[in-house]
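Here the complex is missing one protein chain, while the rest keep their positions.
Now for chain A:
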């Protein structure tokens, strides 16, 4: 028996089905989208002339530019919150929960919400955040407030609360993986070299988990940038991010503008991933 070499014909044949699928499901639609975003004229036809008009009109609209900024702002906010929370949860579960059963139970508790779709999870937050929702009932019950807080539902505060719960595990998961792959002896060695626990974390544990942190941040960034469901259900009609704009244009049959926003969103996300890869070499993960 011999193994299949990376550059042999057999290797290419093995990669062919997946490559064809990716071509049909990802590459061609993406190229079509880019093409459509350059269509000029009024008619929705393949005979349309190619122009930059759609992009120029998009960028000359202050409201749309504000939306781009807001989307980036929301992504950065979520990255900061879920990054910190996620790291703490990951550290707690791997370092402080020594009982394997408890660890599994906690881990399941954290990932079970991910068994449902993003849309369902977003909608599930509505009864919690509403004026008569669980959170307000609890606050009133505890005597912390007399009037229900209206800021939770149909506000960006509510959207952020829901997104934090949805995406914290994305930030925590890769960190859990990196933390469990650090030999305990490394931290012990640092301690016997006179490092205090905080220094051990700063000089040994954190640098070794950094790739996990960055991967988690990329996942959160991509999800928040493309999230329209949470914003639509919890933000109501009052709030929108780029993802919702795509939907609005699409529902308004402004396919060319929908394509423009979709392309812009893709460019932003690619730029974010490219930036992250400059910090961490994903290919070196797991070695």
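Keep this in mind: a contact is a pair of C-beta atoms (placed from the backbone, for glycine too) under 8 Å apart; a residue touches a chain by one contact, two chains touch by 3 or more; residues count from 1.
What we mean here is this: contacts and distances are computed from a predicted model.
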Undisplayed chain, where the name is taken from the UniProt record, one of "Zinc protease", "ATP-dependent helicase Lhr and Lhr-like helicase", "Aminotransferase class V domain-containing protein" or "ABC transporter domain-containing protein": "ABC transporter domain-containing protein"
Which one touches the absent chain: A:113, A:127, A:207 or A:252? A:207
Could you tell me which of A:68, A:81, A:162 or A:190 touches the chain that is not displayed? A:190
Which parts of chain A are in contact with the chain that was left out? 183, 185-186, 188-196, 199, 203-204, 207-208, 287
